[in-house]
Structures are given as structure tokens and as C-alpha cells.
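Here the complex is missing one protein chain, while the rest keep their positions.
The letters A, B and C name the chains in turn, as written, and every chain counts its residues from 1.
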């Protein structure tokens, strides 16, 4: 079992930061409404419902209707935060997301709950590993994958202030904090969590802390790894990627998603366009077997040791 | 307006090869059924319906039901060829494709009609530019993008004989033949349409002939371009890509789809894993303005001249 | 697809609504004549542009005309007014008739119609939200407009506003499950500010609705989903005006109006012919159809 980040005793469920931030924003801005598919509990939106009973719209178990209705609400001046399990929200309402949200330019925030393999033993029907690649393929869709409570809060704050469609992943998987609390997020800007000049590890979401732990292991072996938290997959911080390609010998991406077309794909596409370097891409590379979320991250080589192996491979040492 | 390939006076609607092949296969194998969403005409399946009236199942305008039913038909021993406009088939039934087709290992053939910008002036709601990236993100899904009638027929023949989920694009956009008639398709194997050692152009679908025309222009300027038809995006012919990376100075991909996560992404991911070289990726890079299909391909720089520009950029000359 | 369409083919003149309180007979005559002009212009649009969905255009034009000509509380200078009524064309493939209707009532310059389907035009083959002032939603994929309309209706409720929402769907379109999700939601939230009009022409893309995927009994379905159902002749301007224009609302229930129509109405060789779903009239057919429209008693029913 993967050890927690040195010094981090506490872990967090990012849904708490999500709902706290949303409630605070909704107090200031009455345009904000929640839209759910029978998912108040699984989105931890009880506090939102208590504070704003009329502004929490349950559409029942009906994801197409959920996103379509959100488009109508948005076009009539509301700011809907649509919140449902990432697997159903994305796969079931894909055309509404493409047409009613992105193409129509509606001001909709899609909050994909418990993405990746967060649902662990509930299996591949409940895993949402394709969502990042799927959403990234859609023009004008901002795709955010926060790593911890601070990034989650910052992503939600940023999304509320931005006029357009945003997809944000919000995980239930316990993670330690990798940032202090008052983070400001700028889509298109990665956060450098650790400087380094041998190799660059680019991660996002729940595996960022595992990547930091890998960098510590590498440091102990005399390898200096730069670590970026690439919260925003679209737009991507291409400058930070190109700098990494120029200044270090290779790049490893780490994500709780299919790397094909995901963060791994986004970084690879940038690298070949500007400064080709060797890469390795870690992620959930197929339908997962039965196992807990943590078990599956290890299974797919995203233990610190697994990440170290990829970094060594890319460096050839 | 883009000129036709030198020597090619005739153009073809690949739906004709699709239906001819399907009717011939269905005569031999009574397990084959067609499943449509009010799309007999737009799929050109009239001949199939005439030959096998009971084996053409119209589910009405209901894409989730279409793919779900196909799963039931497949699990009861039929081989359903599901045929509907690529935009609706993929975006509207995404979860059924993920769960009922791919995860369940059902023997379903998804025939995405008139993909890319084939619907031209009908606009981005009817364009299917994300489908390749979307389908490629799904584990176990074979993704085929034929270039001409021979590739279309070969893809359909191969799909009928393979036990598992396949997505095949079938375009209405007129294209010249780039192959002789008796092509055998092997997913995971690209076809070398032209040898060359300066630069490699990797294309698929309706833009392959444009890419060949670009190679002729380059040859006239003394640049030797290898041209691959990468019909199968998933699995990808990684050997051919690595050879291209080793033996030529760079790669340009050309596709009637979003390159993010599409053919461009697939090639980029392969290249950085094995032999990093500079790349350019052409495709439909966002929601298109109004215009005919041919207009839009030129608009997105996929005229032979546009492709030449990218090849020169990647070569730096 | 041809692109012969030019300014020479614009016959439409922009009109306005008759003032509130005008005698009903005058209003109905004005609507009928406007619908005739819209058909004439739409016919030219499809013929000269070489593309369009004339069958569904012609089955919907009377509903569109009555809504814009006498029912909707919206106007070209009020397209951003939060208190405007909302209209959503869910059967987006009849964009041609929609653009012509919007031009007829001054939402876009008539001259702009000449750009229909041309490169970089904002008059795409399916309506895009805000591509023309007054277009509330991007449609074309069927089964999107009703959920969006429910969202608008719920927004009005949240705002404590009396504004109304109208959605026009195809009948084949009602095979989409997304619509039944939205129907359930509309009645759950008791959205009596919502009116769904179904263009019940009995035909879809490839065949009749009965042969393709039977919808009957459509009224019973809507009633079981909590709607107040009524049926009307969808080409009768007076009947449409009385029904859609009535301020009465069944308490707590959204309305479901089954408008019985004919695809391609009233052209002799198009009416009820599924081939005219998206066939383009050739020169002879254009001339015949035009003559038939011109021969209609001005002001009489189309």
C-alpha cells in the first residue's frame, strides 16, 4: 500500500472543499444553482440544499435532461453547477455537453463527481477514466482536474467567475493537501510543486501527491525531478511543457484516467509540436479489475515506486 | 477548390461500398442484422432492407435504445451492424457504447455514417469531429477510418469476421479510389501508399487522397514524402510509426477529425514513447463555420497546398 | 448543393404584428397572408440554395407564424430582455423556415437570407443560439429543445416571472427518450408556464411514424406524463391563435398541444409525401409550387 506523503497525516475528501466553496459563492451570487441527478448525497450537496432549498434542482435519474435543463437555466441567466457521478454525467449526456453547453456557449459548470477509479470496487461501469479525453476533444470546453482541496476550491471559484462551459473533476478519494489554502488557479497555468532538472513529472488530480512522493524517492537516488500539477488539461500550459522538454531529459505524465487523449496525450502532442523528448505516460490504461481505488492506482503502476520506474526508464538510468 | 488526384476522374460515395459489402456478407451469414435510427436512407441501406426486410431493425429516433438493443441482439447470437449518423450514434449513445458494447465484449459493429464534416452546411451539430478521439479512449474498441471504397469494403468485411466491438466511419463525401478493389485490411497495419524518406505524411479517411496530392506537389519540389493510410487508429500500427520516425525527419498527420486524441494524438503518443521527432497535426480543430464539406477541409488547411506547408514546416525548409 | 441563391430570390417583406386589440378576423387574415409569404420565400430559399427540409418547413410554418405573429411576447428590440417569452425550435432541421419567419418579423434583415448555407454565413443548416438575434438554442440533434425549454421554464419560476416558454418538436422526435425525461421533469415541477407543440405530420425521415416507430396514442402518453393535452389543426391560424394565444393555463400542469399537420402542406405534390422530408424542388417543381402558393386566396387559409 502506498505511503502517504511525508509529513502529511491528514487526508481530505475534495467534495467537502467543493460544497463549501459552492455554498460560499452561492451566498454572494444568487444566479448560482445546483442541478443533480438524484445525487445530492453522493455530491455531498446537503449543505447547499439546506442553505438554498429552491436553488437545488433534482431532475431525477436523467442525465440528458440534467444537462439540457442546465443549458436552459444558463441561457436564462442562471449559473448551473451540474453535479453527478462523472461516469454518468459525461457518457450519458455527451451530446448535450457538446451541443447545449460547448457549441452553444452556455455558462454551465459540469462537476464530475468521483471520477477515475474513485468508485473502486463498484467497477468499470462506475469508473470514469475516459472523461478527460472525451471532454478535451470538445472545442471550447475547459477541463480541470484538481489535486487537493485547495485546487478544488480554486477551480470552483474560477469556474464561477468564468463565462463559459467548464468540466471539473471532484474526487472522493482521500488525498493529502499539496497546497496551502489560498491558491489562485489560472487555467492554462501549471503549478510547479518542485523544481528539478533531470526529469519532469507532470501529474494532476488524486495522483499528484503520489508523484511528489516519487520525486522524493528519486531525490534520495540523486535524480532531480521537477513536478508540475497540471490542473488544467484544456487549455494546457504549453509553455511549462516546452520548458520541461527543453530543460529536462524527458517527461512522465501521471493521471487517474486513460492517457490516450488525456493529460498524457495533451503533453505528447505539445512536445512533438515544439521540442520532441522521450515520454512515458501512466494512467488507467483499460477497464480495471475488481479492487479498491487505492489498490487500482497501485495496480496501474501509480505507486511512488511505479512512477520512479517510469522516470528511470525515460532517463535510461 | 482542391483538385482531384492526378488520373482520378471518378469519385465514390463510400456508403455504396458499405452497403454492397454488407448485403454480400449478409447473404452468407444470416446472423448479420442492420439496426438503424430512422436512417435507412441516409445510410443507403435500402438495398439491405429489400434483400432482408426482417433483418433491418428500425428503432426510430432513439440512439441509446439502438445500441442497447444491438447489445441484446449480439448477446443472443446476432451480428448487429448499427448504422446512423456518426454524430448522433457516438454522442448520444456513448455510455451504451462504453458499457454494453466495449466493456461487455459484445459483438457489435458501429457504423458511423457521414462523419467529420461530411454534412458540411448542416453545421457543427451534425459534424462528428470528436468521434475518433472519443472512441479511441474506450478500451477494447477497434476504430477504423477508411479512405475509399476498397478500404470501406475491407473494413466491413474484417469487422464482420472479428468477434468484438468495432467502430467504422463511412463517409458520404466523394473521394477517388486510392486502392485497387481487392484490398485486405488488417487492423494494426497501415498501408504504405507511397515510399519516401524526407518526411512522412500519415492520413486516414477522406483526406488520404488530398495527402497523396500533397506528396506529388512535394515531389515536384524535390521533397520525398512517404504516405501512410492509417485506416486503423486503434489498434495503431506502431511499427510503421516508429519506422517513419526513424527513417524520415518528421511526421505530419492529416485527418477529418479533431487531432487532439485522434490520429494526430495517437501518432504523437507513439512517437514520444519510442523515437521523438517533430510533428504537425492537421485536422478539424474546433467547431466549423458554415460551408460545404470540401470548403471546410480547405478551410482547415487540408488542401494539398496546406498539407505541403505543414510538411515544409516540420522539415524546416 | 447549389449556391445560386442571391438577392434576386428574396421576395419577402418584413411585416409586423397587428396592434393588440385588432379584430380577430383581421389578425387571422394577416397571419394567413404572412404564412403564405413565408412559404413563398422558403420555397425560393430551398430551391436556389439547393438544400433544406422543405417538408418539415411547410408543416411548421403556420405554427411559427402564429407564435411570432400573435402569441410570443418578444420583439426584435427585446431579444435580450430577461422578461421576454422564450421560443425553442426543437426540430432544428427546419432552420430555413425559422430564419424566414424571423426575417419576416424583423429579427434579421431580409437581405441576410441570401447568405443561407453560404460559406461563413451565420445562417447554417441548423439554428445556432445567438447566431441570429432571437434564436434561443442550438438545435438539430433531435430531443434537445424540450429539456432546454424546461430549464427556461424553471428559471422563470425561480425568478418569479410570468414569462412563457414554447417549444416546437417534431412527432418523430418524440421517440427520443430525452423528451420523456423532460416531460416528467416539467410535470414534476408543475411548470404551467411551458407549452409543448408537437408538429404531428405523421411522417419522419424515412417513413410514417406508424411504420417507423409508432407513437400512438401520443395524447395518452403525454397525459400519463402529467400534461394537459389538446389537439388542433396545425394549419388553421384561427384555431392556433385561440389555443396558443389563450392566457389560460391548467393549474400546475404544462400544456401539450398536438398540432395535426401535413408535411409539405399545402403543395399538391409534396403534401404527406415522405420524400419531401429533404428533397429539393427542381425548376419545374419550384414553378408549380410557387403557382400553387400564389393562387391561394390572399388572407385565406393556406
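In this text, contacts are C-beta pairs under 8 Å (C-beta built on N, C-alpha and C of every residue); 3 or more make two chains touch, one makes a residue touch a chain.
Remember, predicted model here, so these are calculated numbers, not experimental data.
Undergrad: Identify the residue among B:75, B:219 or B:242 that touches the chain left out of the display.
TA: Answering carefully, the residue with contact to the hidden chain is B:75.
Undergrad: Using the touch definition from the top, which of A:12, A:52, A:88 or A:167 touches the missing chain?
TA: From the options A:12, A:52, A:88 or A:167, the contact with the absent chain belongs to A:88.
Undergrad: Given the contact definition stated above, which residue among B:22, B:59, B:87 or B:297 touches the chain not shown here?
TA: B:59
Undergrad: Which of these touches the unseen chain: A:39, A:171 or A:234?
TA: Only one of A:39, A:171 or A:234 touches the chain omitted from view, namely A:39.
Undergrad: For chain C, which residues touch the unseen chain?
TA: On the chain C side, contact with the omitted chain comes from 175-181, 184-185, 187-188, 213-215, 217, 220-221, 223-226.
Undergrad: Spell out, residue by residue, where the missing chain touches chain B.
TA: Here the touching residues of chain B are 33, 54-55, 57, 59-60, 62, 64-65, 67-78, 95-96, 99-100, 103-106.
Undergrad: Please give every residue of chain A in contact with the chain that is not shown.
TA: 38-42, 58-62, 64-65, 87-88, 91-92, 119-126, 289-292, 295
By our rule, only the chains that are shown with their structure count from here on.
Undergrad: Skim through the chains and flag the pair connected by the most C-beta pairs in contact.
TA: A-B
Undergrad: I'd like the most central chain, judged by C-alpha centroids against the all-protein C-alpha centroid.
TA: B
Undergrad: Measuring centre to centre, with centres taken as mean CA positions, what chain is farthest from chain B?
TA: Result for the farthest chain: C.
Undergrad: Indicate the whole-number Å distance between the mean C-alpha point of chain A and the mean C-alpha point of chain B.
TA: 30
Undergrad: Per the centroid of Cα atoms for each chain, what is the distance between chain A and chain C, given in Å?
TA: Their C-alpha centroids are separated by 42 Å.
Undergrad: For chain C, give me the residues that contact two or more of the other chains.
TA: 128, 138, 140-141, 143, 177
Undergrad: Residues of chain B that touch two or more other chains: which are they?
TA: Residues 87-88, 91-92, 124-125 of chain B each touch two or more of the other chains.
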